[in-house]
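Subset of chains shown; positions unchanged.
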Amino acid sequence: MLKVGIIGAGRIGRVHSESISKYVKGAEIKAISDVKITEELTAWAKSMGIPEVYDDYKKILQDPEIDAVLVCSSTNTHAPISIEAAQAGKHVFCEKPVDADPAKIREVLSAVEKAGVKFQVGFNRRFDHNFKAIKDRVAAGDIGEPHVIRVTSRDPEAPPIEYVKVSGGMFFDMTIHDFDMIRYLSGSEVEEVFAVGTVLVNPEIGKAGDIDTAVITLKLKNGAIGVIDNSRKAAYGYDQRAEVFGSKGAIHITNDTGSTAVFSGENGVVAEKPKYFFLERYMQSFADEISCFVDSVVNDKPTLVNGNDGLQPVLIALAAKKSLEENRPVKLSEVA
Amino acid sequence: MLKVGIIGAGRIGRVHSESISKYVKGAEIKAISDVKITEELTAWAKSMGIPEVYDDYKKILQDPEIDAVLVCSSTNTHAPISIEAAQAGKHVFCEKPVDADPAKIREVLSAVEKAGVKFQVGFNRRFDHNFKAIKDRVAAGDIGEPHVIRVTSRDPEAPPIEYVKVSGGMFFDMTIHDFDMIRYLSGSEVEEVFAVGTVLVNPEIGKAGDIDTAVITLKLKNGAIGVIDNSRKAAYGYDQRAEVFGSKGAIHITNDTGSTAVFSGENGVVAEKPKYFFLERYMQSFADEISCFVDSVVNDKPTLVNGNDGLQPVLIALAAKKSLEENRPVKLSEVA
């Protein structure tokens, strides 16, 4: 039974806590830390059966019983805490993005390598049943050589403007998952990026210096072309689709729904909207990524989302941002 | 170029006229007859390019240039006119049902056989792209031995009560097509029938002595089971589906729509309703059954819907009616 500590008891820290309690065999949570301990947090931790609640993550790093940590703290602390944890000999699961600065990510990767600990980045969609189904078929060669990889990713609601201001921008906050998907589904690195982005959902987002609608085209090293379309707000809910088209055919995924029920009436033939948002849609994938991380630690296997997988999407996001600013295609080598 | 005459200029007579004009190569309409010639009919016939309009179908039978006739007159005249036409040496396409009395149908079949002319019954759904797609796969053995054959057939609107009164009842007027489909899709004759029927759409239909909702179970000679469900009124339009389930799998068809457009909005993911009614849904099949009839005549091939195909659904309908009246399964041998 692997004992883990969770650093950060915000939304994603709690998502991991719940999924570990319910679904992850072979792991148990020894402690959770947060910069702010409230009564509510203490009660919640108790209900989850978590023995220790700390206001300092260092206590987790000092606990010799804890083998691995999940870094779920605020984004700007991901890199330093990951380094510190690696140096303390803990295996590290780090939420995405590791950092917006490639240099800092590289420091993390060095620290992890030096310490000889496992390191996995929280790109949970790789563990989702639909995306895995595409990936497996593509990897099996069923569609032949990939030619075009399309990802459609639209949120049901734009985040609050306060969040937009500190999020690092849509490419780092939202599209980063799609950049990861392009790499995952294609099995190729990205070479060059061209981004078109605009503000169509909410002008406040534009005032905050961000965009809410984008189409990003990516030239891949294997010769294929990637294309992502994003919106911060789809009236019908969370839209998560993808297609890989290749020499022997295509495979695509559509959205998950709460049920297969279809109503036929005077106004048409009506199926359900997609599952509302990422907690509903991707809950199982959060559990599965941790199960996989536990397996890597316990059985000394490479993690399925490694350090380079943490680095590359950040480089792509940087290139996309530069492309948007300069209205020209930008090579990854320009931002590396 | 086969010259044909059309006997009866009602709805179905005009459907055939239009489809022959537009789609049927190798045939042209020399004359049409109707018991009542109006100005409108004359103008319509002219617009269709039909040279002759008669008030007496005998003039069609006497025209030596005319090789084949379509019997589209009122149901009670189908049998005598078909016999007369056969005796006049004309090939006969007869609308369904040939007659409600098996003895009269047998007289027609004798007359046709004696005259050595072609005879085809208007079960147009056999020529429909969807039903043909099932049939072809079943006939090719793709689903193995058929076990269960299901037909769902629901109209968008109940017919006028005046029509209900003279229609011969739902089994003869509407379900007759479904009985034909069970035979066509299964490739087997029917042995026994059990019908449950009730009045749920419109109580006036019940007062007129008919039903508007039914489920009919059929034991087939090949051991398979057929099941039909009918309604005179589906709020979402004309519902025409079928499934054949067998030892190696199943094949089913869903409804045709005007377009593949799907709207995703706040209230769900909405596809179009089925095509509204039989003229929209089956127009191409009306043309194709006539093309096939023309081919049988011109190239001396057996027709694809022969005399027995005209007789059997009537026997099934009689058995279904008796089953409904007596609330027990009825063998076809009891009504033959």
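Order as written gives the chain letters A and B; numbering starts at 1 within each chain.
Going forward, contacts are C-beta pairs under 8 Å (C-beta built on N, C-alpha and C of every residue); 3 or more make two chains touch, one makes a residue touch a chain.
Since the structure is predicted, the reported quantities are computational estimates derived from the model, not experimental observations.
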{"item": "Copy count for the complete homomeric assembly [2 present here]", "value": "4"}
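The rule we apply is simple: only the chains that are shown with their structure count from here on.
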{"item": "Rounded Å distance, subunit A centre to subunit B centre (Cα mean)", "value": "58"}
{"item": "Touching residues (chain side subunit B, partner subunit A) in the complex", "value": "234-236, 239, 263-273"}
